[in-house]
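In what follows, a single structure is set out as structure tokens and then discussed.
Missing here is one protein chain; the remaining ones are kept as they sit in the complex.
Chain IDs A, B, C, D and E follow the sequence of writing; residue 1 opens each chain.
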Amino acid sequence: MKIVLLPSEIATVLVEALPYIREFAGKSVVVKLGGAAIDRESDLALAQDVLLLRSVGVRCVLVHGGGPQVDAMLRRVGKEPEFRDGLRVTDAETLEIVRMVLVGKINRDLVATINSQAGSEPVAVGVSGEDAGLLTVTPADSAFGFVGNVTDVRAELIHRLLDDGLTPVISTVGADASGQPYNVNADEAARAIAVAMHAEKIVYLTAVPGLLEEANDERTLIPRLTSAELRERLKSASVGKGMIPKLKACADAVDQGVNFAHIIDGRVHHSLLIELLTDHGVGTMVRKEKSW
Amino acid sequence: MKIVLLPSEIATVLVEALPYIREFAGKSVVVKLGGAAIDRESDLALAQDVLLLRSVGVRCVLVHGGGPQVDAMLRRVGKEPEFRDGLRVTDAETLEIVRMVLVGKINRDLVATINSQAGSEPVAVGVSGEDAGLLTVTPADSAFGFVGNVTDVRAELIHRLLDDGLTPVISTVGADASGQPYNVNADEAARAIAVAMHAEKIVYLTAVPGLLEEANDERTLIPRLTSAELRERLKSASVGKGMIPKLKACADAVDQGVNFAHIIDGRVHHSLLIELLTDHGVGTMVRKEKSW
Amino acid sequence: MKIVLLPSEIATVLVEALPYIREFAGKSVVVKLGGAAIDRESDLALAQDVLLLRSVGVRCVLVHGGGPQVDAMLRRVGKEPEFRDGLRVTDAETLEIVRMVLVGKINRDLVATINSQAGSEPVAVGVSGEDAGLLTVTPADSAFGFVGNVTDVRAELIHRLLDDGLTPVISTVGADASGQPYNVNADEAARAIAVAMHAEKIVYLTAVPGLLEEANDERTLIPRLTSAELRERLKSASVGKGMIPKLKACADAVDQGVNFAHIIDGRVHHSLLIELLTDHGVGTMVRKEKSW
Amino acid sequence: MKIVLLPSEIATVLVEALPYIREFAGKSVVVKLGGAAIDRESDLALAQDVLLLRSVGVRCVLVHGGGPQVDAMLRRVGKEPEFRDGLRVTDAETLEIVRMVLVGKINRDLVATINSQAGSEPVAVGVSGEDAGLLTVTPADSAFGFVGNVTDVRAELIHRLLDDGLTPVISTVGADASGQPYNVNADEAARAIAVAMHAEKIVYLTAVPGLLEEANDERTLIPRLTSAELRERLKSASVGKGMIPKLKACADAVDQGVNFAHIIDGRVHHSLLIELLTDHGVGTMVRKEKSW
Amino acid sequence: MKIVLLPSEIATVLVEALPYIREFAGKSVVVKLGGAAIDRESDLALAQDVLLLRSVGVRCVLVHGGGPQVDAMLRRVGKEPEFRDGLRVTDAETLEIVRMVLVGKINRDLVATINSQAGSEPVAVGVSGEDAGLLTVTPADSAFGFVGNVTDVRAELIHRLLDDGLTPVISTVGADASGQPYNVNADEAARAIAVAMHAEKIVYLTAVPGLLEEANDERTLIPRLTSAELRERLKSASVGKGMIPKLKACADAVDQGVNFAHIIDGRVHHSLLIELLTDHGVGTMVRKEKSW
Partner (left out) sequence: MKIVLLPSEIATVLVEALPYIREFAGKSVVVKLGGAAIDRESDLALAQDVLLLRSVGVRCVLVHGGGPQVDAMLRRVGKEPEFRDGLRVTDAETLEIVRMVLVGKINRDLVATINSQAGSEPVAVGVSGEDAGLLTVTPADSAFGFVGNVTDVRAELIHRLLDDGLTPVISTVGADASGQPYNVNADEAARAIAVAMHAEKIVYLTAVPGLLEEANDERTLIPRLTSAELRERLKSASVGKGMIPKLKACADAVDQGVNFAHIIDGRVHHSLLIELLTDHGVGTMVRKEKSW
């Protein structure tokens, strides 16, 4: 990957990046990863980005989902995944599998990937929403079983880990007041965590370039819009189904105090780094006010 | 559970307990739980003990195994558990199940049980040996696959969690330098953690009253012995197979700086509390020197 | 004093005591001792209680009076004690004897008793109300001579001694703005100190079981009442004369912010420990509201 | 006391004094007062000096004796003082009186005098050698009863009080390991305290101008000498009996690490201030080496 | 300079000075020096005063002007100084010379003089109003060129230097927002700095005894007056022209929160020390209220 640049080109990138590095130092950024499989190369580039950002003081938190992997495991134990209105119907047996796959597999693999890039300083730490009361939930709707809505976030544990130079990787299983675990939508949980942490940014890594004016035409990418404009668009039919929870979470996040919400393309290597440290963002940015 | 005691009896217990409370305040105690199913009542009593001890400043850490539950899950996905010389043969697929069961199920259930007793202050936090480089391992023997021996313990994360008033519950999956996970014997991992933490005590909760002179005769319980005496006994045939790793770990722990190692009966409710806070211990105590 | 209890009985006491230990850790408890002679055994048990409570973080302060001993010394130098309306008439010569007996004898003996039980760590420190402006007084009534009412308490010295792990033993001699010493009622001074310290509890150790519905019938002990109820009772004639200052001080203390006021039997060994660390209090408890 | 000085004269005093103020700031000075009655005027001037020195950061500690007052009180209770070889024979009854007079009277009066000069900030605190293990003693000689030699000094309490801006006034009653009190020679106790505190200076306030070459001829005052020279003189007969313990204590103090020992005239008002803050000392100064 | 004083005279000065030393410890005093040549002796005495005051905790800051020296340098490079209404007309070339003379010569000489008296601990540090945004200015009036009025003071640098035990010597060149330097009136700049520092005192060292009722008659010195009285006098014609900016600055300083403003005679050696540490001030004192 030897790229030859002129001194003036290098200087341009650095002069542009340093103010961002300063600006984000000490601030929190919540990064949501999808469960949809992204290739190993992208995973390693992401791990590198997170470690580089951490090294210059950005407090990165990863939040992950894991739908496809849960489906696979359910089938492996002979149980067909069941959905209603796009939400997973989660009986006790399903919940047990969800928890095992999220906490005991996906989270573990992410922790291992980051630590494999971290040399002699393994900094990734897996956390579940059940730990130290991180995510308190109430049942969403009895029809869906153990699916919960986040009602309270205790971000202290996350802040402490970050204070200690560690990188939390969060599985979105929550618990109610009695300790009963619940499955929680990961896009939504990431939003709740970002709000509770007073994060500067929430970034959704997806397999699309961002929000498009016209589906499938990347040239119609909408680079930035306000939460009000976004809510307006959500009413129209043009937006792809899978994007709705993410987009709603973006609008909610900025309305609740997160300064920036982004939807960016996780398939572009180092897109997180570029988004944070250069003037020309990638993907779609959502803010509360039109302040750009 | 209303027990009526005389003031003088109450005073006796308190006058005896308070010096212990003072002595253990700020010190670390590592408690190893077996994977063998103990009844719900005992689990709740243990959770209470851990929370009470924490409330008076004892730094309790739980370490758990989980052999039977791993076997069950392996069979559920259609794979027969395989052992050689009493050790689990761990291929990649087995490892994945081990990790899911330990980290994603048993650890989670323990965290949930403790938090259910902790009222408005959920303090339990699940940790895996892979987090922040807690357990570094090397392969034990290629014949067993991904089974590792602990070569290094980074106890900082555990100390930080304890400093923050949290109670770590540790699954004994480790990783090698490249981030590859390995299954680790839990008795042995508990010992390594206790040594690295400069713990005051390591306590093995078992389903037996302690080390017996004659198997099955509880009246021959050996209340205390030195590590040298214990090693002598380990050479003889009389000791039950299942006890050997625990006993060896006890001898190693005290020889490596842990002040006390105990094997106590997890079936007696609050046996942990009684062991720590009264003059008459329960089960078997191992020390380096005959200082009692 | 070998009492044999079952593990379940021991566990019951401990499970009950530990939450109290946690609750009182870091909080202040003011204990008032009468000057009336209590036997050596009780003194040693009290010294033990204070040291044990200190060892688990309770900030104990002792306040003492000393009427009988002052009378004895006055007679020894050939001066008959003189009282009016139950209050000692205190001329300059009497004041000098009061001060010598309280500060130079009773306080000293208490300090010595506690330190004799404290092994290699003598923690008791005698303090007089004149030290560092602890008790500022104004003359009560010229008819009584140098008898003062407390108008200001500087609790800093007491807090600092407690912060340093020391146990203050306070003689209730105060001083006015010019430095002139005055004799102060000890029940009342203890109340003023507890209020100024924001103490959690004030405990009056007496030679009676508590407040009785019918004098001399211990079965009519009133276990708890509000300050309003107590003030009502104080209007009736049934209350023993000697108890009135203590009871009034209890009512004032809780009305001025001390959470609990107690009158307990100093003759029962370890009654202080039992009162603080078990559910079933001993003697009479006064609170501002009926919150029990 | 209106003295009119020229600006240049004032400047001379100040320019001379300020370096001393700087030099002594944060350093400890132990001042030993005799029990022999000094007039009220001198007491007030001394109290002023101590408060002024404290105000500029000098850590002053007062240590007092009280022979004459003890004799008076003994006689008042009908007991003739008894001496052997110049030392008080101290039976239990005598000890009780010694303690009452030193701790409950002389110490109290000193505390009151200082606080009367301290305005709204009463800083004097009485301390006995029994408090917090300040003075540990062993019996000197059974022939003298409860007379002890200091074997250990715990200066922490004194340092803490000084750290808090308070001025300790110390009575020289000590205790043995069992808590039994003993009478201690005050000159000697002051020395032991100064050594334990790593004091910069120990100052003996006496009723003489210092050490004289020829008794009663003030013109033969010896302004300074080394501890070796002083020990030599102590062998000769010329030195007044009453001065011997002080002189010996001075020699011991400087040999054990105190930088300066002084014997000055307590009858000259503000002699302490002048000694510390000007070039021309008053009285006799003892140092280990001839470094002047 | 050997002056022989009686012990009682010395004591009088010390007893008077110590409370002032205590009062000013930790407080800031801004001292303004004129540019008018004062003899070397006075400079050394001032340097000594500043160092002595510093040694007892007074936070002294020096601010200097330098009109005559600027005139001399201007003439040396062949440029005639130009004034309008008493203010220097400051073109770019003049500004360059002003800056070189103030920062590169007068400030340097003051720093060197202080450090020459400071033995092994050179504490003086030169600072210009341009450093770390100390003095932000706006142009006063285009007719005068680069002459600015202070609009903002950033006193952090000065506080930090003082915290580190250093003595700032300030040249009064300021800068506007773009970094363009401006000449600033030193009397006025000293006032602005004193106000921003919440100084206790501002002291103008002049070549006159203070404010006189009748010019040239030193016996008519006005020892103290309020800012309101001073403003009244400024309206009358009697006040000497050169004194007006200083007097106005004094009135402004106390009205803006500085507790005391003084005009004293810099020709009297140690006048600063005498002013601060004795009851009988020298020169004229201005306060907001008649509180003396």
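The definition used in the following text is that a residue touches a chain if its C-beta (ideal position, glycine included) is under 8 Å from a C-beta of that chain, and two chains touch if they have at least 3 such contacts.
Because the structure is predicted, anything quoted here is derived from the model rather than measured.
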- Contacts of the hidden chain among displayed chains: A, E
- From E:L62, E:A124 or E:L212, the answer for touching the chain not displayed is E:A124
- Of A:T12, A:T138, A:T151 or A:T220, which one is in contact with the hidden chain? A:T12
- Omitted-chain contact residue, chosen from E:A175, E:L230, E:L247 or E:A261: E:A175
- Quickly run down the residues of chain E that touch the omitted chain. 76-77, 96, 99-105, 108, 111-113, 115-116, 121-128, 130-133, 154, 156-157, 160, 164, 166, 173, 175, 178-181
- List the chain A residues touching the unshown chain? 1, 3, 5, 7-15, 17-19, 21-22, 25, 48, 52-53, 55-56, 268-271, 273-274, 277-278, 282
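Rule of thumb we're sticking to: only the chains that are shown with their structure count from here on.
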- Option in D-E, B-C or C-D whose residue-number contact pairs overlap A-B by over half: C-D
- Of the other chains, whose C-alpha centre is the longest way from the centre of chain B? E
- Note on the structure: Taking each chain's centre as the mean of its CA atoms, chain A sits from chain C at a distance in Å of 60
- Item | Residue numbers of chain E (touch at least two other chains) | none
- Task: Based on the touch definition given at the start, go ahead and assign the chain network to line, ring, star, complete or other.
- Result: line
- Task: Would you mind giving me the full set of chain pairs in touch?
- Result: A-B, B-C, C-D, D-E
